[in-house]
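Reviewing the structure listed below.
Only one protein chain is missing from this complex, and each of the others stays in its spot.
The block that comes next holds chain A.
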Amino acid sequence: MKIYLKIWRQKNKDTKGQLEDHTLDNVSAEMSFLEMLDMLNLKLAKSGERPVEFDHDCREGICGQCGVMINGIAHGPLKNTTTCQLHMRSFKDGDTIYIEPFKAKAFPVIRDLKVDRTGFDDIIAAGGYVSVNTGQAPEANSIPVTHNEAEAAFDSAACIGCGACVATCKNASAALFTSAKISQFTHLPQGKKESAKRTVDMVNRMEELDFGHCTNTEACQIECPQDISVLNIAKMNFEYNKAKLKK
């Protein structure tokens, strides 16, 4: 099929970017979205132009590197799907596709579709860990964890940190990401111990960075490739308020 692209080109974070038109013939429906971009880049490279830079790593939906805005929606039209898992069969012959980077003050564009998500790392560094060495994987039944708690922790831990929540949120809030990273520990005995300090530290770090404040529009969960629940945010608010009241 023939695909018309309007793709964001930007030299670096200090220059202004704009959309650039490209046309691709013979795009196959079986191609993944990133393979379609590979095809474009091959074409650009052959004609001596600078290829479009975009982030990607696993290409199997687990690393969270590949997020871009596709036709105005984070990771494109399919629900609960990363950009790399989106395929060209989701588009029709003759379609025009707008591709833009995630835009938020906290995610400055490095080049083209590539953004700097260091803000997420900063939030993790503020408390997204357990500060004792837990050693080797322990015998599975030595620390009792109920099935439901284990599942809940795992649901939160499924966050791949792609940044779609921030890109989608009208406030550019990182509440879904931060809350998922807090909740995954809070559900488990190893993480519970430091829960109050971790929550306060991570929330405070998030507030200091260039993210906005959550107002519960719930758009983040809808566009999250992992369908991380907004109730993580409520739980984070609960832990935060509890910690503040206790002080």
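We adopt the following convention: a contact is a pair of C-beta atoms (placed from the backbone, for glycine too) under 8 Å apart; a residue touches a chain by one contact, two chains touch by 3 or more; residues count from 1.
Operating definition for what follows: contacts and distances are computed from a predicted model.
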Key: Missing subunit (named according to UniProt) among the choices "ABC transporter permease", "Peptide/nickel transport system ATP-binding protein", "Cell division protein FtsX" or "Succinate dehydrogenase / fumarate reductase cytochrome b subunit"   = "Succinate dehydrogenase / fumarate reductase cytochrome b subunit"
Task = Write down which of A:15, A:28 or A:215 is the residue touching the left-out chain.
result = A:215
Touch with the omitted chain, as defined above, among A:24, A:40 or A:69 = A:69
Ask   = Please identify, in ascending order, the residues of chain A that touch the omitted chain?
value = 6, 8, 19, 69, 71-74, 98, 100, 103-107, 168, 170-173, 210-220, 222-223, 230-235, 237-242
